[in-house]
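Okay, structure first, notes after.
A single protein chain has been omitted from the complex, and every remaining protein chain is retained in its original position.
Now for subunit A:
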Amino acid sequence: MLNKTKNTAIYILMIIIAVLQLFPLYWLVVSAFKDNSEIIGGAVWALPTKWRLDNFTEAWVSAKVSQYFFNSVTVTLVTLFFVLLFASMMAYALTRMKFKYNGVILFVLLMGVMVPIHATLIPLFMILKNLGILSSRLSIILPYIAVNLPIGVYMLSAFLRTMPKELEEAAFMDGCGVVKSFFKVVLPLLKPPLASVAIFVFLAVWNELLMAATFIQKQELRTLPLGLMNFSGQYSISWGPLAAAMVISTLPILLAYVLFSDQMEKSFTAGAILK
């Protein structure tokens, strides 16, 4: 009997916390469908009287969220591809191949896990300027690859060290070279940790603001976080279109969350333990 009361109390507590976590998001989503008079005059918890899509068209077309969305997708996909490719090749070389400076390289990469990116910002600005690629997509893609490589190498190396070598040995017996056995045998086996790295990098790049704000000066190249920030400055009075833009920019994350929430938990815990 006492246990039952206690359980109910805990349930209620958990629901209250869940409401605290979700209510701001609920407010965001309903605001995206409301017009200005409803937002200012109506109750915050009320559903829209009519589910309007005006805010979404306004955000997508006039406020150029479509363009920011496209920029974010491009930058994220290119970064993701190269981080996964380079990190798995490096992890393979560092765990399987025989050479002297293995430890040195791992130590240098550790700097990339420990030192905050803020410390690289000013020199990077000058390097990108001197290379003549400031304010181009490359100006954020290259640093994004560099920043996300170390954690990828560490996560993949940890996995490779526990992976038996028999399959690779068999591939070598069949006359595969290192390159062929890497792409045909090792990469497919790396799928689970690669998925973790991919989620980690996807979120980091999709959400990044500091470097984008520093290196991207052209309006048409802005990524979503940068675009949203600017958007909020211009539309300081109308919350509806901004809310719609924010809903749009969170949709890919929500989708990833619904599809891969278990994998996401794994990648966050693995990433945290490494840091």
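Some points to look at:
Simple rule for what comes next: contacts are C-beta pairs under 8 Å (C-beta built on N, C-alpha and C of every residue); 3 or more make two chains touch, one makes a residue touch a chain; residues count from 1.
Please note the rule applied: contacts and distances are computed from a predicted model.
Missing chain, UniProt name from the options "Flagellar basal body rod protein FlgB", "ABC transporter permease", "Carbon-monoxide dehydrogenase small subunit" or "4Fe-4S dicluster domain-containing protein": "ABC transporter permease".
Contact with the chain that does not appear here is found for just one residue of A:Val73, A:Met163 or A:Val178, A:Val178.
If you put the hidden chain back, the residue from A:Val65, A:Leu80 or A:Leu142 that touches it is A:Leu142.
Although one chain is hidden here, its contacts on subunit A can still be listed: residues 7, 10-11, 13-14, 17-18, 20-22, 24-25, 27-28, 31, 39-40, 43-44, 82, 86-87, 89-90, 92-94, 96-99, 105, 108-109, 111-112, 114-116, 118-127, 142-143, 145-147, 149-150, 153, 168-169, 172, 177-179, 182, 203, 206-210, 213-214, 224-226, 228-229, 232, 239, 242-243, 246, 249-250, 253, 256-257, 261, 264-265, 268-269, 272-273, 275.
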